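With one protein chain removed, the remaining protein chains of the complex are shown where they sit.
Right after this comes chain A.
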Amino acid sequence: MDLSYTPEQQAFRAEVRDWLARHVPAEPLEHFDATRAGFEAHRQWENTLKSGDWGMVTWPVEYGGRGLDLIQWLIFEEEYYRAGAPGRVNQNGIFLLGPTLIEFGTHEQKQRFLPPMASGEEIWAQAWSEPQAGSDLAGVRATATRDGDDYILNGHKIWSSRAVFADWAFGLFRAPGSERHKGMSLIFFPLDAPGVTVNPIRKINGHVGFAEIFLENVRVPAFNRLGDEGQGWHICMATAGFERGLMLRSPARYQVAAAKLAALWQERKADADPMLEAEVIRAHMNAEAYALSIYQTASRLMAGAKIGPEASTNKIFWSELDIHLHRTALSILGPEAELLPPPGAQDWLDDYIFALAGPIYAGSNEIQRNIIAERMLGLPR
């Protein structure tokens, strides 16, 4: 056990820091869920990242990555958040679908989909949930009917993040007549394909961050199916269990927020409830605990271990720490908490509203607790 960076890792950090200092936009971009212009500005940023080969550093070089290890990924993320670089508009692609494609895709599929994903040329939305299939994801009704070398997709997807402006979606579809966990396949479809209708849904912050998708006889080639026919559930669970537990939320995101919270406290403590200092310290502890846990997991994975159901503990921990941290910030702001900040200022309020979604998406925390109880602790179903 040695918790110090090697000279190579330090040099890598310096390289990332230097590049970001020269390229991160001086003015914050408009939010990618707010307007088409904001979305496209973020796509442009993804393209800039790709020009420096920073699109997705852990992917193999041949698919648009740098072939770096997980510790380097963590260092990259630390510098990325530290620099205040724009949010990753393609996070559904690069953090969720990408690693799954690398694990389950054919060489041809990786060649086709990964490079434009890494460059932001193709931005991805997720199409898993349906009106009657949320926590009970095995209840999806949308169908994929085989027709020669194609599939015909039909159904109604909902709560699809980024779907309003994105180019592609990956969704769960089942063979007609199949039930529950059997017969599902993971299939990609272009959001502008004939038969696709996307209706924006406003979130509680007013942004159109997600959408419902209607599919009516949408024809896609069988090439767009990831893994074997009927393997969809298994692949989805692998996505959840594998790198998603590690990558969906970077520790750096919370470390930056905790540092800003400490600064906010220092600035405002004369007028704030003195009890809040303990909460500010707690937010820092939580952010560091999450980061240390991820470093430990990264080390274990690099030593050949596989991530297991303990990934579910990550989801619970970061989503709860995020809410605690931002509630603390709003408490420090006191009666000013409800005011919208001026453009460009730290938006504790919007970040708080965003944090509230954490315990719901990517598998509700209730479902995660069931997973921990059943698969880590061995309690009966």
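Here is the rule we use: a contact is a pair of C-beta atoms (placed from the backbone, for glycine too) under 8 Å apart; a residue touches a chain by one contact, two chains touch by 3 or more; residues count from 1.
As a working rule, contacts and distances are computed from a predicted model.
The listed options are "Alkylation response protein AidB-like acyl-CoA dehydrogenase", "Iron-sulfur cluster-binding protein", "Phosphoribosylformylglycinamidine synthase subunit PurQ" or "Phosphate transporter", and the UniProt record of the chain not shown names that protein "Alkylation response protein AidB-like acyl-CoA dehydrogenase".
Touching the chain that is not shown, out of A:Arg225, A:His284 or A:His326: A:His284 (per the contact rule at the top).
Check A:Asp33, A:Glu46 or A:Glu78 against the missing chain and you find that the one touching it is A:Glu78. The residue from A:Leu68, A:Ala259, A:Ile307 or A:Ile323 that touches the chain not shown here is A:Ala259. Not every partner is drawn; the one left out touches chain A at residues 1-6, 9, 13, 71, 77-79, 81-82, 251-252, 255-256, 258-259, 262-263, 266, 277-278, 280-281, 284-286, 288-293, 295-296, 298-300, 303, 310, 313, 316-317, 366, 368-370, 372-374, 376-381.
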